[in-house]
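A single protein chain has been removed from this complex, and every other one stays in its place.
Chain lettering (A and B) follows the sequence in which the chains are written, and residue indices restart at 1 in each chain.
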Amino acid sequence: MNGRFRNTMLVLGLGFLYIPILSMVVFSFNNSRLVTVWDAANSPTLKWYAALLDNAQILGAARLSIEIAAATATGAVVLGTLAGLALARFGPFRGRAFLSAMTTAPLVMPEVITGLSILLLFVALEQAIGWPDGRGFLTITLAHITFCLAYVTVVVQSRLAGFDDSLEEAALDLGARPATVFWRITLPLILPAIVSGWLLAFTLSWDDVVISQFVAGPSASTLPMVVFSKVRLGVSPDINALASLMVLIVAVCVVCSTLWMRRRERQRQREEQMARAAGG
Amino acid sequence: MSDAFARLDRRARGLLARVRGRNLVIGIPYLWLLLFFVVPFLIVFKISFSEVRLAMPPYAPLFEQAADGSRMVAIFNLGNYGYLLTDSLYFSTFLYSLKVAAVSTLLCLLIGYPMAYAIARARESTRNLLLMLIMLPFWTSFLLRVYAWVGLLKTDGVINNALLAAGLIDQPLSLLYTDFAVYVGIVYSYLPFMILPLYSNLEKHDLTLLEAAADLGARPVTTFLRVTLPLSLPGVVAGCLLVFIPAVGEYVIPSLLGRSDQLMIGRVLSDEFFANRDWPVASAVAIVLLVVLLAPIMLFQRYQNRELEAARR
Partner (left out) sequence: MAEKQVDRTREYVRIESVTKRFGDFVAVDQVSLSIYKGEIFCLLGGSGCGKTTLLRMLAGFEMPTSGRILIDGQDMASIPPYERPVNMMFQSYALFPHMTVERNVAFGLEQEGLPKAETAQRVAEMLDIVQLGAFAHRKPHQLSGGQRQRVALARALVKRPKLLLLDEPLGALDKKLREQTQFELINLQEKLGVTFIVVTHDQEEAMTLATRIGVMNKGQIVQVGTPTDIYEFPSSRFVADFIGSVNLFEGRLVDDEPDHVRIRCGELEAPVFVSHGISAAPDAEVCVAIRPEKILMSRTPPASGENRAQGVVIEIAYMGDVSVYLVRLDGGRVVRVTAPNVERHAEDRIVWDERVHLAWHPSSPVVLTN
């Protein structure tokens, strides 16, 4: 494939990815209610941001979403780490193939199926044992953990696969019991994967609308649910402001972490080069 | 150690093979997934054979007393599946969903492949930057990014306004609520899922293979078609499955951007469930969708396992 062709495609593709986001950001400063007509006389303005911060429904939903996302990410990280550890380090065991299937299927399962099936489980459970009593925070979190756990498992598993198991064997050989090996060797080594797994699960939960719609009761509305019902009725400018804020936060976090990781990587390469040059 | 021996050795080994608490580590996620992922499918399966009732929950009990009153028997009512078969609406909806997913996947591949290739062959320092640029939209809200296209594609939206102002068109084009808008939405949302597996495959290629092909007299096009493309097939398959499978059941994108006279199956399922409160039919739709997607899902799992095994060597 010709170098100029693929670079052109890369630039066009990146444009395709970023133009919609940019247009949202630009129009979030637009004075006009008509979202897409630029009111040059009175723009830019921050009034939609002000409106957003006054909107109790959106703020409440955002709060609920953050709580659910944090609980989901934490739960998914614990379960996903266990599953990743079992799959990557325990060798063959009965049911390994099944566990592996159960942790990869949710990655591609259409959300409507996951949402419907887990709701029907909650309904059946409630009928049978009276739990969960009603739907809301708890049911959304349980459903989110279930589909996020698959992502965490894959991330942890591939990080573990990148490490030689002789590291853990060496620790055992030096007299550490298996629990000590986990806390002092395995956990520190997979910590980056756990952190990125947590962030991934947080984002997926924060973003989910379909599964939440199934398992949320009438009382609980997450932010994506509120946004979805708003935008189904047409465009509204305060959503542009909301989107811009989220883009800003994410962009700052992602750019900072990428720069930090790059600096660390460079530092590491320099040190390795020096060690090689020193020889001996 | 020879490769085959090392593999055998590793499979048989299992470092923590004799550790106490090992069953706990396996058991907790296992039971969780069993309860919240597998059992729900069984319930959906069972309810798909039930009848709708005006009650809560709105379906006939799954078990009824036998005629002699002595025991409970499971009721299997094929009516819902018969309904799906006889009403051509469902068939055409399935077909339409598969078509939309297939076309979007192909578009993703055509756009994503050159992009992934360009990133894989970029200088190492720019590579991470480009990957970050690909991933950044993924971390921002999916819903809001789809919503952004409403503003772009509307009759009085940014694109039409721009084209009118440039004098390229006299009448605004109807872009929103069309198949085109759905393709744009799906390609836009799923493009990173196509690019990432392709990138991680292309990035691993040994560049001397290209030099060898060139040395043996192959032109760049031939080298691409006969060396690079075949080697990247696993990445192509993974990327396509990651886009195709969720796209078939996509709900949000067609709801915001798609036609109102031709729904996709995810929307139909959700309408049956929420609007019609016909849980048994919704369950039957889910089961049929699952059966249709079973083969691609299993293919994806095979690929995923191979990737993870390969990383271990």
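Going forward, a residue touches a chain if its C-beta (ideal position, glycine included) is under 8 Å from a C-beta of that chain, and two chains touch if they have at least 3 such contacts.
As the structure is a computational prediction, the values presented were derived from the model and not from experiment.
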{"item": "Contact with the hidden chain (one of A:42, A:127, A:180 or A:229)", "value": "A:180"}
{"item": "Chain not shown, touching residues in chain A", "value": "164, 166-167, 169-178, 180, 184-185, 188-189, 268, 271-272, 274-276, 278-280"}
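Rule of thumb we're sticking to: only the chains that are shown with their structure count from here on.
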{"item": "Residues of chain A that touch chain B when the two form their complex", "value": "1-3, 5-7, 9-10, 13-14, 16-21, 23-24, 27, 34-37, 79-80, 82-83, 85-93, 95, 99-113, 116-118, 120-121, 123-124, 127, 142-143, 145-146, 149, 153-154, 157-158, 161-162, 165, 168-169, 178-179, 203, 206-207, 209-210, 213-214, 224, 227-228, 231-232, 234-235, 239-240, 242-243, 246-247, 250-251, 253-255, 258, 261-262"}
{"item": "Partner chain A, residues of chain B touching it in the complex", "value": "10-17, 19-22, 25-26, 28-30, 32-41, 43-44, 47, 57, 111-112, 114-115, 117-119, 121, 125, 128-130, 132-137, 139-145, 147-152, 154, 156-158, 161, 188, 191, 220, 224, 228, 241-242, 245-246, 248-252, 255-256, 266, 269-270, 273, 279, 282-283, 286, 289-290, 293, 296-297, 300-301, 304-305, 307-308, 311-312"}
